[in-house]
Every structure is written in C-alpha cells, then in structure tokens.
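Left out: one protein chain. Kept in place: all the others.
Our next item is chain A:
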C-alpha cells in the first residue's frame, strides 16, 4: 500500500486543522499535571463547539420483529402477533440505551517515546481520559484496561459515582511497561466481556502483525464495535533524523548503527507496509482505524469517534440480538 493511501490524521491535514486556533494546543495541555483536569478541559472545549455538529448521541431507537426460528427463547414470542397472523415472531428490543465502552490503553515501553515535549503514552492516557470523561458525562459505562505485555490494570465498565475518578487514578499511576503484547488484553476483553459494547484500543501497534487479525476478529464476532486509535510520534512517521547515530530500541534494548539518510527510504517503505497491513485487517473486520500523530489536538479524537458512530448509524449492518431480561 502506498503512503498516499494511508490517511494520516494530524494537525495539518484534516479539515478540522483549519480551525486549529479553536482547539487547545496539545503541548500546553500536556503541561497540566492533573489528567482529569486535562480531560475536562478538552471535553468542555469540544462541547462548546459541538453545536456545529448535527450528530450527537449514540443510539437510534427502533424495534423490529424477527421470524421465530427453533432455539429462540419462547419468552420473547409475540403472542398477539401470533394470534393475529398465525406466525411466530420474536420481539426484538434495543439492548439498552447506555453505551458500554472499554478503553484499552497500551502502556508498553515503546509508548514512552516522544519528541514533541511529551510522549505517546501521555497522549494516549489523555485521550483515554478524555473519552472516559466525555462518555461519563453522557452517563455511559466506561471501563479501562491498561497493558504492556501483561495486563496492568482492569476496571470493568460501570456508571457510578467515583468510577471516573478511579479511571483517572488508574491511568495516572500506570507505570511504563516493557514490550507490547496486544494479544492478551484483546483475549481478556473478548473472554470476559459478554455484553456488546465499544472497544477503543489506543496503541502504537508497533508489533509484528502476527495474530492481530485473529484477536480483533474475535472481538468483532462477539459483537463489539472496535475503534483503533493508533498514536504515533511525528518522527516515527517521517523518520527525520539528520546524522548517523546509534539507535537504541527502548523496548528490546538493542543498539543499531543507523545512517538516517541511507535508512530512511527503507524505513518508510517498511513502515508503510506495516501500516498498510494493519489498515487491511481493519478494513476486513470493519474496524475504524485512526492513525494519529501526537501533535494533533485531542478534541479531534472525539470528533472522530462521533463521526464513526454516525457512519455506522447510517450504513453499517447492525448487529442485534434478542433483548435479554436484564438491563
């Protein structure tokens, strides 16, 4: 896949970029120590501009009938309709109005890389905090899972007083991990979360593609809507280094002598190939992938999320299931 085909969302090449002045500069935002304050600042900024958007809210309400097939719970048979038409129909209800959102935040050591005054982990934490805060305002249940090669912290999605504070605390105290292993958290989420919801995975995805497809598709088949936010440092995207140096891999500790002039071309093509592979997987699985440079204003992430939801609401195949008795 050529580099042109990968949409890069950063401060300069999106439509929102033209209104840059109306967003908070991430650099100055990151200087705020308190994560919750940061999140609140972003969300409030976002809400102040929200009136321009015609789309808000996550759910569209309607019910439908579905023909009974053996194995369906007879509790949901519409007996009146049966009386009327002499056919069995199942009443399909909307699951629930509230969204269950799982935030999966990669805190591996590669995420501690950053050249714009803060690192990818800071950005990812802020993004997670922002989404959590925004959703909690909407009274949606938000959960958090931080991981490196193991799962660091797991807070199940709930909506209750103190949940958002717990989330912020968990994000703030999260240590920098070691290598990335994206399989485990995905497996964990897929295995433990029975109810369908939204899974937001924030990671740099700087791992071999390997079994990414299998795990993501597992999530998808469980009915989750998956949004992938890939956060990358600008240097990782353009590899702008000026002189030869020893490059130190902060994940593996390996040292390599690199001449950037000679290596840039290979790097970019390998990087694009990797990115292309990720994109292909996401396309196949119906996953929204956002590749985000960390110098991009954080509010735009919320725009992206809402835009995704809207897109899904319009055309995507809805995955429904018979309404359970519990909420």
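Quick note on the criterion: contacts are C-beta pairs under 8 Å (C-beta built on N, C-alpha and C of every residue); 3 or more make two chains touch, one makes a residue touch a chain; residues count from 1.
Please note the rule applied: contacts and distances are computed from a predicted model.
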Listed names "Inter-alpha-trypsin inhibitor heavy chain H2-like protein", "glycine dehydrogenase (aminomethyl-transferring)", "Sugar ABC transporter permease" or "Heptaprenyl diphosphate synthase component 1", matching UniProt entry of the absent chain: "Inter-alpha-trypsin inhibitor heavy chain H2-like protein"
Contacting the left-out chain in the complete assembly, out of A:66, A:91, A:184 or A:274: A:274
Footprint left on chain A by the chain that the document does not show: 110-111, 113, 120, 204, 206, 208, 233, 235-236, 241, 243-252, 254-259, 262-263, 266-267, 270-271, 274
